[in-house]
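For this view, one protein chain was removed and the others were kept in their places.
Up next, chain A:
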Amino acid sequence: MEAPPVTVMPVTGGTINMMEYLLQGSVLDQSLDSLLHRLRGLCDNMEPESFADHELVYLLKGQQGNPFILRARRSLAHPTAPWHLRYLGQPEVGDKSRHALVRNCVDVAASHSLPDFLNEMGFRMDHEFVAKGHIFRKGALKMVVSKLSRVLVPGNTDNTEPLSLSYLVELSVLAPAGQDTVSEDMRSFAEQLKPLVHLEKIDPKRLM
């Protein structure tokens, strides 16, 4: 089968040229409550919302270079909500003094036929997982505390197994490129969570 003519190029320009600023950390299950308590105090006064999402990671293997990765995500708690398709670029190397990881990001809301569509396009599902947790917001800052679980039987989200004994904590902001003030805000927010969780700039490539 011939490989589909897809250019494996980062998407740039226009209104979709948004950057995700990201800080990550983790917290053990037993200290989750105190972290949530702290977040409730720090974040905008809305009721903390819990979520349960199912994420599928699709790969499109081109002829050369790295495969093209797309992440499709749907809400288990809100089955009628649209799917979310996300492209995440490579982390920007560059300014070491920047406090957060910065990467290109394209968000698209999609209909429920997204998996079929991706399959038709030639994407293949690489792995899937279920994320359950809580989401907070403080202005533009998004704080997601989630437990990642492995899906034991492909496609069956009821049958899952936790990946670890800890929760993933992510602090992210979507902003146009070049807005480094955002990372300052993120750092000061992360400072306020300091004893409970250490949010750091983690390069996924280094972990691989």
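Here is the rule we go by: a contact is a pair of C-beta atoms (placed from the backbone, for glycine too) under 8 Å apart; a residue touches a chain by one contact, two chains touch by 3 or more; residues count from 1.
To be clear about the criterion, contacts and distances are computed from a predicted model.
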_Undisplayed chain, where the name is taken from the UniProt record, one of "Prefoldin subunit 6", "Trafficking protein particle complex subunit", "Mediator of RNA polymerase II transcription subunit 17" or "YALI0F28413p"_ = "Mediator of RNA polymerase II transcription subunit 17"
*Of A:Arg40, A:Lys61, A:His84 or A:Arg103, which residue touches the hidden chain?*
A:His84
_Those residues of chain A which, in the complete complex, touch the missing chain_ = 45-46, 49, 51, 53-55, 71, 73-75, 77-78, 81-84, 86, 107-112, 131, 133, 135, 137, 140, 142, 144, 146, 174
